[in-house]
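Excluded from the complex is one protein chain; the other protein chains are retained at their positions.
After this line comes chain A, so read on.
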Amino acid sequence: MGSPALTHAKLLNWLLLLLLTLLCLPAAAYLDEPKSSSSLLPHYEPGHEDAVGSLQEKRLQVFTVDYNYVQIPYEVTLWILLASLAKIGFHLYHRLPRLMPESCILIAIGALVGAIIFGTDHKSPPVMNTSIYFLYLLPPIVLEEGYFMPTRPFFENFGSILWWSVLGSLLNSFGIGLSLYGVCQIEAFGLTDLNLLQNLLFGSMISAVDPVAALEVFEEASVNEQLYMMIFGESLLNDGITVVLYNIFIAFTQMHRYEEIESIDILAGFARFFVVGLGGMLFGIVFGFVSALMTRFTHNVSAIEPLLVFMFSYLSYLSAETLYISGILAMTACAVTMKKYVEENVSQNSYTTIKYFMKMLGSVSETLIFVFMGVSTVGKNHEWNWAFICFTLLFCLIWRALSVFALFYISNKFRTYPFTVKDQLIISYSGLRGASSFSLAFLLPVNLFPRKNLFITATLVVIYFTVFIQGITIGPLVRYLDVKKTNKKESINEEIHMRLMDHFKAGIEDVCGHWSHYQLRDKFKKFDNKYLKKILIREHQPKSSLVSLYKKMEIKLAIEMAENAMEISKSSTASLQSCRNRRVHRLSPAEVESMRNVLTHNLYQVRQRAPSYNRHNLPTNTREKQAQEILIRRQHSLRQSCRKGNSLPWGRPASTTGTRYLSLPQGHGQPTWRKARHVTFTALQGGRSRSDTPNVIKAP
């Protein structure tokens, strides 16, 4: 840990130095030039004209600088690079991720960049305006969230999640808005010009939760699945709902003056809320199915599979936005629907590409937004009003706690696994605000909101407070409260038991004669297998999750076996002798039976190592060739994919050294990893003995 980290640190230092010099270059270049670049489009014509014009006065310029031409992309790229370097540094230093969430670093970097820009009196590139944000920056984030959502726990808790996120957002928005309106009425604070609509809008903006930091903490502390899903699901739906509310309120503000709003408009607002929400989901599902259908036919052009996935999701977003339906919900629904079928259809490489590209896009967007947030912090567009800001913060905390406890109290009555007070406390504390609140604040139209700066300042304060203070303290809080942990071990036994349990529960419910959502799920699965999968998946062989899990582990295991083949075969001959001697003495039927048992346990090793030998009539031995083929052909790539990542929803690759369910016989120490090479099985003489050696099952 010492020297690689040290060399990494040195490398990092050099890189940072390089980056800073690159940063200084534009600053220097800018300071030299006159401060007249008000338009930020590439000054191709004027710049060069200048150069050409000045040609007549001076000599030919050997070396010219035209920074304005590349300014926007240059700076944007620099920001992204800087944030990425910061992330690298953040993760290199081991203790930091435990202390604070990653968003803190991003915001800090943003503030740094903002300080630099402000200090050099530079005009920052216009990364953020309404269209850019809603059309380019927001979709990747939403897509990433929707695609990597663990579907099964989500749908198991769907009722609670829906109840909590919809009503929670509404309660929070209206609660904060109305309370702030009440505060604004007090003359002493100088806020009386903020009318009800503006306050309600602000309330809806500020209640957009961005719990990425909280989720990081949860993942690290391995909190139980229900808690994780509640927060995750809330963030997923919350974005969409907040934007819907935001748009409704903006429409109100635009269309009517405050006094003219009638009850019919309010009813229309409600109806619009539902239309927008449900319509969005419907849109998304339709697009998801279409794209899944498309991917069925792409086996000859697998290079365009990622393209299909991204473009269809994006299209669903844009089409929904055209009709003023919630594009966020549409995109989320599309991603969720699409994922199941697309994953079956696309090739391994496309699958990896999709995953990584999505993550990359999402992280680029988020970085840009945070950096821009930092840039706005250190700027001139602020208005500080103690009362408004303090009360905003206060109301955010209070209303969140209120809504959590009230709504969960009700929903606990309908759940068989109710959320404890500890859980509820954690949920109410994990209401971190983030990029979405800031973006919505930044994009307020100034003509309708003369005191926009006040809103921006208040939003920034809330964000900084929640991200830094709550983000840093939520880790210790979770550990202190000792929230119920989850057992995330991926094991076949568990999967079998869970499946059995599901069926059994459904059976018992049938016997009792009542309906519940297990039967709903069963029915959906039946429908899915019968119709949907046939249409949407290539070779329509419905595979069960049990089998997929099993195959995944089998492949992992096979790779490990192959790599250690050489080492094992050497030592096998020694034991062969001793075993054979022993075996001569024990030939009672019971022993033979137990031997047979043991041999069937040795199934895997035999498969890989002894293709020809078959001494004890092993019951199933027909898939060796297949296994060999798999191994020889895909050895290298499979090992890579096993090591790096898999489709576990929890986002971190399972360590291959930790999950070994079989042992390698002839107790050696830890096997050493070897480079991949062709292992020819037929020549293995030692392989014969494999089937003789009794089982040595070691714990990992």
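Please note the rule applied: contacts are C-beta pairs under 8 Å (C-beta built on N, C-alpha and C of every residue); 3 or more make two chains touch, one makes a residue touch a chain; residues count from 1.
To be clear about the criterion, contacts and distances are computed from a predicted model.
Its UniProt record calls the unshown chain "Calcineurin B homologous protein 3", which is the correct pick from "Ribosome biogenesis protein BMS1 homolog", "hydroxymethylglutaryl-CoA lyase", "Calcineurin B homologous protein 3" or "GPI-anchor transamidase".
Only one of the listed residues, A:Val70, A:Leu267 or A:Ile492, touches the absent chain: A:Ile492. Only one residue from A:Phe297, A:Trp384 or A:Phe504 touches the chain missing from this view: A:Phe504. As for the chain not pictured, it touches chain A at residues 416-418, 484, 487, 489, 491-494, 496-501, 503-516, 519, 522, 526, 529, 541-544, 546-547, 550, 553-554, 575, 579, 582, 594-595, 597-598, 600-601, 603, 619-620, 622-623, 660-663, 693-700.
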